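Quick one: this structure, given as structure tokens, is what I'll be asking you about.
Here the complex is missing a single protein chain, while all its other protein chains stay put.
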Amino acid sequence: MEAANVPARTKLLQAHGLILLRRMLLIREFDARAGELLASGEIMGEIHQYIGQEAVAVGVLAGAGAEALVGSTHRGHGHLLARGCAPRPMMAELYGKASGYCKGKGGSMHITSLEHGMLGANAILGASAAIAVGAAFAEKTTQSSRVAVAFFGDGAANQGVLHESMNLAAVWKLPVLFVCENNQYAISLRADHGLSVRDVSSRAAAYGFDGRSVDGMDVLTVYEATCEALRRMRTSSLPFLLEAKTYRYHGHFSAEAAILKHPYRPEDEESVWQRRDPIARLRGELLAHGFVPQEELDALHGDVRAEVEDAVVFARQSPPPSADEAFTDVYATEVAGLPDGVR
Amino acid sequence: MEAANVPARTKLLQAHGLILLRRMLLIREFDARAGELLASGEIMGEIHQYIGQEAVAVGVLAGAGAEALVGSTHRGHGHLLARGCAPRPMMAELYGKASGYCKGKGGSMHITSLEHGMLGANAILGASAAIAVGAAFAEKTTQSSRVAVAFFGDGAANQGVLHESMNLAAVWKLPVLFVCENNQYAISLRADHGLSVRDVSSRAAAYGFDGRSVDGMDVLTVYEATCEALRRMRTSSLPFLLEAKTYRYHGHFSAEAAILKHPYRPEDEESVWQRRDPIARLRGELLAHGFVPQEELDALHGDVRAEVEDAVVFARQSPPPSADEAFTDVYATEVAGLPDGVR
Amino acid sequence: MPRIRFAQALHDALAEEMRRDASVIVLGEDVRCGLMGITTGLVDEFGPERVLDTPISEAGFTALAIGAAIRGLRPVVEYQISALPYVAMDQLVNQAAKLRYMTGGQIRIPMVVRVTMSGAAGGLGAQHSDHNYPMLAHMGLKTIMPSSPADAKGLLKSAVRDDDPVIVYEDAKCLSVRGEVPEGDYATPLGRAEVVRNGGAVTIVAIGHMVHEALRASELLDREGIAAEIVDARCVLPLDTHTVLASVARTGRLVVADDSNSFCGFAAEVAARVAGEGFGLLRAPIIRCARPTVPVPFSPPLESAILPSAAGVVRAARQPMEAHMPAGKGADGCT
Partner (left out) sequence: MPRIRFAQALHDALAEEMRRDASVIVLGEDVRCGLMGITTGLVDEFGPERVLDTPISEAGFTALAIGAAIRGLRPVVEYQISALPYVAMDQLVNQAAKLRYMTGGQIRIPMVVRVTMSGAAGGLGAQHSDHNYPMLAHMGLKTIMPSSPADAKGLLKSAVRDDDPVIVYEDAKCLSVRGEVPEGDYATPLGRAEVVRNGGAVTIVAIGHMVHEALRASELLDREGIAAEIVDARCVLPLDTHTVLASVARTGRLVVADDSNSFCGFAAEVAARVAGEGFGLLRAPIIRCARPTVPVPFSPPLESAILPSAAGVVRAARQPMEAHMPAGKGADGCT
């Protein structure tokens, strides 16, 4: 953010700072708590914490607007919360309860709330971005003005389907904002060991549209860049590729530390990024400008914690699905012999 | 070719013109004859004629040298002949005879001669280019200096696996010359309806290496560009992407005209490209420079025709494989129960 | 009833469904010109917005269709050759087949994938001659393969109207078959097999062009005094076990004639069901007449050595008739 922009930034800060902060905090607290619950064995499976990357989901989805259709990833909690999905059915989903967004059938990697415009979190890298292109296609066909946001990671950037999807979105002029969350690693693989270019955004040129890399540790920068990208998309009728440079503070998945013998990241790397923590930064700016008093920030933090705890209680108290639920929702149109007939 | 280069071109013409011409003629005559044989029902299936594109295979493979390992496509006859594979076992393969390069098991789309460094023609778009990257990897690992040439079309350029392969070849610094034969169409799809960029070669930048588009209707240009690309690869230790703009004179596959009701190409398009015919051009230059007298050129043409006819006779007279051959060559290491056991 | 070609029946089904429902779109490689005549002309009536030629990006455009279906369109995707499910396999079996379930029923994916030119059209070699429907059905996708023009039209219409992904295999060897097709609008329900010939000695369950091979075989078998009953399965999944078992109850003998690879193929599934649920009805071994699990060779004599045919069905059908006959092997893999 250059000096000349400071007034614009200050305006943004005043107008949206608190709500952006609240969303980032909610993501952080939710995923911290989910990590504890998994570690204690209270919930099952694996979760991919979004902690450290909050500015990306929150900045992009605030900038893209409530109408945007979103393709999420295996690391999807942040996208859902940034979009305003409720912690209760999210947490219940992690518990595999019937009150979860997906009735407990999805789990952490698949939490979806279609009514929020979330097309689905997806455990296959690149898959949801490709599907989001289809949503944009449908919107364009039906003359809606909704855009699609297609999230993917620095690792997923090397999946073939993304190449196909970017080309398709370009030749058919679809309103897709591709967002690469470059958190520097694909599990243990350093981004620059997997990527043949420094900036994923530079690949946009291979499809004839524009791209840009921004500081993903600053929510206002991400927000602004998203707004600007959407403007560009409207004038060009082309997709856009936004890359946010960011960092995940935790292991790739929460059980990682227990599994790996040697850390794959240099010891001091996290602390370098932590110094640019998006939440601390935004909080600091809000305080410095006197837009929000310390007490209100503290209260906000307390609120968010309570909201997460409430979600935990809700999830704990929700009943598990009944065993027959394993055999429902397989097909939308019933046909004799399914799903029962295939057993 | 700019004026300043004329002397270089003339040298090239004198040194290699005749042999390049011979190869191009052989491709044209072979594929013309194969088309007739298919139309008359003497051979089965489908062939994809290389006619019109001869300068690409001949120029690239002459430039790449006899040691290069080649991944070919569904339109592979040209690559094989340019490489010096023999018309007899090629034609026999089209007849499905035991004397074919693949004992008749492969057919037109799969003719392969490993001893010529041909890794295989392939009926799946993009597949052989990806496999060629592996050959380059093996060469690099074993400290050989052989490079791989990976052919693909303008249509195949939008296959995901090519993206993955180019990225892999770049991050692992593999000696791969990617060659896009842009013949303007993928079956009925105009290249610019499928591609989001005008020049496929511009995509090289998305992987951090160099690319260049050249006139694929001029064999000397292609030859020179290939030599230059290889020099660049040696100094950069990176792959290179060469795009040759060319044109196929015939239908996508030989039976096309009988199947399609409406032509998908503008009526006069072929004649525009024919005016740049690579064979006519090279022949004209050889004559104009007086490097080869007309009689020798005529004799050459006669020779080539005779060679093709000899291949037809050879193929006709070759015995068909015996029925048990259907069950051999499935596995290299015999294991009890295979392939017999799986029937 | 008018007699039309199978490919024409598919065309008519698409055209009628597109007329009926504006959300139906067609996309795939070369669908505007339509190499097999199936989609030919649709673009003239429905315009380039509803009939889309795609780049050669099967994974990408299949995913696109999934996303479009989630958002309310009814895309009909064409795969021009039967190898294309391989390059889009994740989108088919791990996305389209599962997203509804994973989301607890929030999502519907009313999409059709037409795999045309499936199987060995003849002389196309190893990579263009597979019939891979068992792989998709294995993963729970509704998967059908009609054998007659009437079923091609009626089943494709049902597929378009179905709210789930449905994979339609168009057997290359059926595309030019002619047959009567009912006039007016009709849809043939998924999941129902049909007895296409009655006979008391042996049940032959067949699918796709193997129905025609079985019919040819049955005439030869008649001469040997073996009256074959032929069941056209029509759908791979759901599989109409009921009709199969009812026939086996009459005949006591079962042959399955299927042109997919034998190993874990369609014939294996039919056999396993009957060996489980219909064991008490069986009087003789179940015989599979399917492809040996080897790639398809190009050379015509080799190709015919491995593909199941009427002659193979005849050999297969003799076996359960001959008690204690040692299992002899036909070169075409019908043991």
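Here the chain labels run A, B and C in written order, and each chain numbers its own residues starting at 1.
Simple rule for what comes next: contacts are C-beta pairs under 8 Å (C-beta built on N, C-alpha and C of every residue); 3 or more make two chains touch, one makes a residue touch a chain.
Note that the structure is predicted; figures quoted are calculated from it, not measured.
Chemist: Which displayed chains does the hidden chain touch?
Modeler: A, B, C
Chemist: Which residue, B:134, B:175, B:194 or B:251, contacts the hidden chain when the whole complex is considered?
Modeler: Within the whole complex, the residue contacting the unshown chain is B:134.
Chemist: With the missing chain put back, one of A:114, A:189 or A:227 would touch it. Which one?
Modeler: Counting the whole complex, the residue in contact with the absent chain is A:189.
Chemist: Out of A:53, A:72, A:141 or A:158, point to the residue that touches the absent chain in the complete complex.
Modeler: A:158
Chemist: Among B:113, B:158, B:188 or B:213, which residue is in contact with the omitted chain in the full complex?
Modeler: B:113
Chemist: In the whole complex, not just what's shown, which of C:77, C:113, C:215 or C:286 touches the removed chain?
Modeler: C:286
Chemist: Can you list where subunit B touches the absent chain?
Modeler: Here the touching residues of subunit B are 69, 71, 100-106, 110, 112-115, 119-120, 122, 124, 127, 130-139, 141-142, 148, 160-161, 163-165, 167-168, 171-172, 328-333, 335-339, 341-342.
Chemist: I need the residue numbers on subunit C that touch the omitted chain, in ascending order.
Modeler: 83, 85-87, 89-90, 93-94, 97-98, 101-102, 125-127, 130, 132, 134-135, 137-140, 237, 239, 260-261, 263-269, 271-272, 274-277, 279-280, 282, 284-288, 293-295, 297, 324, 327, 335
Chemist: Even though one chain is hidden, which residues of subunit A still touch it in the full complex?
Modeler: Missing-chain contacts on subunit A: residues 44-46, 93, 96-97, 102-110, 122-125, 155-156, 158-161, 186-189, 193-195, 259-262, 264, 320-321, 323-327, 330, 339, 342-343.
We take it that only the chains that are shown with their structure count from here on.
Chemist: Measuring from the mean C-alpha position of subunit A to the mean C-alpha position of subunit B, what distance in angstrom results?
Modeler: The separation of the two C-alpha centroids amounts to 45 Å.
Chemist: Averaging only over C-alpha atoms, locate the centres of subunit A and subunit C and give their separation in whole Å.
Modeler: Each chain reduced to its C-alpha mean, subunit A and subunit C end up 41 Å apart.
Chemist: Counting only residues that touch at least 2 other chains, which ones in subunit C make the list?
Modeler: Residues 54-55, 57, 59-60 of subunit C touch two or more partner chains.
Chemist: Give the residues of subunit A touching no fewer than two other chains, as numbers and ranges.
Modeler: Residues 160-161, 163-164, 167, 171 of subunit A each touch two or more of the other chains.
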